[in-house]
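Apart from one protein chain that is not included, each protein chain of the complex appears where it belongs.
Should a chain be cited, it is by its letter among A and B, assigned in written order, with residues numbered from 1 in that chain.
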Amino acid sequence: MEIKAGKLVDPCSTQITKTGAWRTFVPVVDHKECIKCNLCEIFCPEGCIHQVSSKDVDALLKYGYKPDQIRSLPKDEILFVPDLNYCKGCSVCAHECPRKAIEMVLEEK
Amino acid sequence: MEKSLLAPGHRACAGCAMPTTVKLVLDAAGPNTIVVSPTSCLEVTTTPFPESAWCVPWIHSLFENAAAVASGVEVMLKRKCKDTNVVVIGGDGSTFDIGMGSNSGMFERGHKILYVCYDNEAYMNTGVQRSGSTPFCAQTTTTPSGSKSLGNPRPKKDMPAIAMAHKVPYVATASVAYPVDLRRKVKAALRVNGPSYIQVNAPCITGWTFDAGTMIEVARLAVETGLWPLAEWVNGELVGVKKVHRAKPVEEYLKSQGRYRHLFKRPEGADILKQIQAMADANIAKYKLAD
Partner (left out) sequence: MSQKMSSQAYVNKPARSANMKVVEGSYAVAHAVMCCLPDVISAYPITPQTHIVEHLSQMVADGELDSEFLTVDSEFSALSVLVGASAAGARSYSSTTSQGLALMYEVLYNVSGMRLPIVMNVANRALSAPLNIWNDQQDSIGARDVGWLQIYVEDVQEAADATLQAYRIAEDPAIRTPIMVCMDGFILTHVYEPVELLDKELSREFLPPFQPENILDPSDPKTFGAFADPTTYTEFRYLQFEAQQKALGTIEKVAKEFEETFGRYVGGLVDSYRAEDAEIIIVTMGSVIGTIKDAIDAMRAEGKKVGLVKVRSYRPFPVQALREALKDASVIAVLEKDVAIGGEAGLLTDLKAALYNSSIRTPIIGFTAGLGGRDITIKDIRKIVEKADAARKKIESEFEFLDLRMEIL
């Protein structure tokens, strides 16, 4: 860490802090129910719900999906996926999903 | 939505309305924007040195001078012929109270600045104390319920009216629960060649006491009861409202939060509930929300 005189800080740098460590409950998305309405992405306070192609394995791994979970995802679709590095488990997405396609599950760590 | 201009990893409470609000404002304003914030939950949670959640240029100076600092930025940008947006995003403590002087000066001088107040109705950063924005009979740590008190004894200060008294050309109320409306209003405000003011209802889990997941629902109820009318004024004239057909009773909104719990426990509360319902009814009539 370098102390720059005047406290200038580089943009977007909070990304080094993985607030995913805060949560107790983790959102689990039922992608078959999901109608891609975008509301979860809009309302998420962390801005950590992303539209990802089911083929983008790298992104899915980065967001915290395990390989066996990725295998069971619908093929060839745009998915709404929480980035588990940052998700604080607030459950706003689960509450607002009009299809109740998101379930908050107690996370085993 | 484009990639968010507010990065994750910020320290806001899980389920806080403020970062959702900011994301929406920045999405509407775009990357060619400079943001000025007063000391606030927003400032503290987004910029713990050496990190910053802001992907646009951002400056924080003091608690009460965001509008003045923004004025200086705007003047210099104008001098360099840059058409960069200048947006103040601050809480109600700064906007309604300690920053009033600065705000008045900025509005009156006519700077091309959008002032967005995310209104969580108390000084949340310092632990939930009453501000000029705290609604009637809401509990805060400095207006608690007790044998001599039913919570905040004063009505909420009418900041939109104060902005309009300064002839601010565009004034609007908005809510985190109505994101399309909020984004539209931000875009409309940024088209104005002068000051603009948008007050966004932003519920606070810690201060209002409700289950984090219901944050949007709580904000929605404020609108659906008529307590938080969504309105838009251009040059002082009301040009649009969000209609509320069959408004919900205020109890539904008040019951959803711990800060009003005392009204349902104490006998005097019944009368207060009637008074708050009357406020909602007055809004419905004044803004013709039901027509």
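Rule of thumb we're sticking to: a contact is a pair of C-beta atoms (placed from the backbone, for glycine too) under 8 Å apart; a residue touches a chain by one contact, two chains touch by 3 or more.
All values reported here derive from a predicted model rather than from experimental measurement.
Q: Which displayed chains make contact with the chain that has been left out?
A: In the entire complex, chains touched by the missing one are A, B.
Q: Among B:Thr20, B:Thr33 or B:Ser175, single out the residue that touches the unshown chain.
A: Touches the omitted chain: B:Thr33.
Q: I'm checking contacts with the chain that's been left out. Which of B:Leu62, B:Val192, B:Val234 or B:Met279 qualifies?
A: From the options B:Leu62, B:Val192, B:Val234 or B:Met279, the contact with the absent chain belongs to B:Leu62.
Q: In the whole complex, what residues of chain A lie against the chain that is missing from view?
A: 1, 3, 5-11
Q: Tell me where the left-out chain touches chain B, residue by residue.
A: 31-34, 36, 43-44, 47-52, 54-62, 64-65, 68-80, 84, 101-102, 104-105, 108-109
Simple rule for what comes next: only the chains that are shown with their structure count from here on.
Q: Quick one: chain A and chain B, Cα centre-to-centre, how many Å?
A: The mean C-alpha positions of chain A and chain B differ by 27 Å.
Q: Within their complex, state which residues of chain A touch chain B.
A: 1-2, 7, 9-19, 22-23, 38, 41-48, 83, 85-86, 88-92, 94-96, 104
Q: Sort out for me which residues of chain B touch chain A in the complex.
A: Touching chain A: residues 1, 4, 6-12, 14-20, 23-24, 46-57, 176, 179, 211-217 of chain B.
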